[in-house]
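Only one protein chain is missing; all other protein chains are in place.
Chains: A and B, in written order; residue numbering restarts at 1 for each.
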Amino acid sequence: MMFLEQVMAILWKDVRSEWRSKQMWTGMGLFAILVLVIFNFAFDLRVDNKAAVAPGALWVAFVFASMLGLGRTIAVEREKGTMDRLLLCPVDRKAVYLAKLLGNMLFIGVVEIVALPIFAVLFDVPLFFGPLLPIVLLGTLGIAAVGTLFAAMAAATRARELLLPILVFPLIVPVVIAAVRATGTLLVPAANEPPWLGLMAAFDVIFLSVSMLTFEYIVDE
Amino acid sequence: MALAKRETRVERRDASAKEGSQAKRLPVISMVLLALTFAGMMISIWMVFIYAPTDAIEGDAQRIFYFHLPSAIIGMLAFAIVAVGGVVYLWKKDERWDWAARAAAEVGAVFLTFALITGSIWGRTTWGTWWTWDARLTTTLILWFIYIGYLMLRSYMGRSEAGARAGAVLAIIGLIDVPIIYESVNWWRTLHPQAVLPIGSSPQLPPEMLLTLLVAFVTFTLLFSLLLMQLYQLEKMQTLAQRLRASVEV
Partner (left out) sequence: MQGITYLVAAYAIVWAGLFAYLGVVMLRIRGVRTELAAVTELMREQQEKNT
């Protein structure tokens, strides 16, 4: 099988199995919205404050929901033992990584699409869906690229839900900074902003490649 | 398994003979390093507190700097050792590189912890604040978290090949990420111009201060090497002990 075919095959398998359960989607979605609500209480949101806090709240919700989602996909695989069976096949490990990554991005993406309008309503900010899309895409890709790799790592340990955020949060700091600032600039245009999208794109390219290349060292026995 | 045991019995007898002579050499190096480190510490303390002149602007508290800077730099360089050790381990599959990486991670984390604590105290005395989110401090803090993450990962995964490989990958990603983190925090900071802490950016250090700093640097490097050696031996012995116990309890 060609590389891309392998990716698609694994991805389709994952999507089908998660589609059936639907637990993760609803769980992650509710969690993201709850985080947004708690932010409302955590920060005193007057009119002038909202624009400053809103991007941060949005991305905290996305990051935390992503952690939940990332942990779950690989954990389910380990529980069912399907990961070992998959690795027995002569499938390119890079394809496995890419499929996992795309699957994770799909799940997180669905949650984000649901959370965004609710975010716009709760925080009373206009929803610039068009320009927001590249920011959310690049940001999620950055989080998922690193997160997928480390989810595979943490899955082998007992405290995997605890270990995954501990490993991933420090590493995705550039993405979080860039995403929050880029979103903030959308809501409140500012002059002389550094090229945040460019930073995210560079981060994504670098860590996607490194993760794809090192994934085999993590999963192979 | 039984066949393997019968073969390895002979190998082990030869190995332990070699170990004996090797083990006799190592304490000598350790002793020398210990003596040098101790001497260096004594000299450094004298230089820091007596030899070095009092800073005109910052007063006596500035002397914290002589221990703060070496521990910070060595703490950061140690991470490069962890990453390089990881890369070579993945490439050559020689576990000794993993022992070195793990040892460097632990000592580096200790040094970086001291750097953060002394840096915070120094910042408090000179600029009135225990912390500020400038690029250098923030990146140091994040590196510290990466260290802790590495140590936790290795601890949770136990003494195994999988653990060694996972650690190596984490270290590689961490090493690549640190400059990116630094730059992104820098960009972020330019939007919130706060008081820039001129840590280490003092224009010219008088020669006495420079010498003191150098001596402190050498001392800390010696200390690092000493601790690294001890921890390497510790890793080696623990791996050996685990392997032997596993073969015995079969």
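Criterion: a contact is a pair of C-beta atoms (placed from the backbone, for glycine too) under 8 Å apart; a residue touches a chain by one contact, two chains touch by 3 or more.
For clarity, every value in this text was computed on a predicted model and none was experimentally measured.
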{"item": "Missing chain: touched chains present in the view", "value": "B"}
{"item": "Which residue of B:160, B:190 or B:238 touches the chain not shown here", "value": "B:238"}
{"item": "Per the touch definition above, residue among B:43, B:61 or B:151 touching the missing chain", "value": "B:61"}
{"item": "Touching the absent chain when the full complex is considered, from B:89, B:122, B:188 or B:217", "value": "B:122"}
{"item": "Touching residues (missing chain, whole complex) on chain B", "value": "9, 58-61, 63-64, 67-68, 71, 110, 113-114, 117-118, 121-122, 124-125, 223, 227, 230-231, 233-234, 237-238, 240-241, 244-245, 247-248"}
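Note that only the chains that are shown with their structure count from here on.
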{"item": "Chain B-facing residues of chain A, complex", "value": "146, 149-150, 153-154, 156-159, 163, 166-167, 169-171, 173-174, 177-178, 181, 190, 193-194, 196, 199, 202-203, 206-207, 210-211, 214, 217-218, 221"}
{"item": "Residue numbers on chain B that touch chain A, as the complex places them", "value": "90, 142-143, 145-146, 148-149, 152-153, 156-157, 162, 165-166, 168-170, 172-174, 176-177, 180-181, 183-185, 187-188, 190-191"}
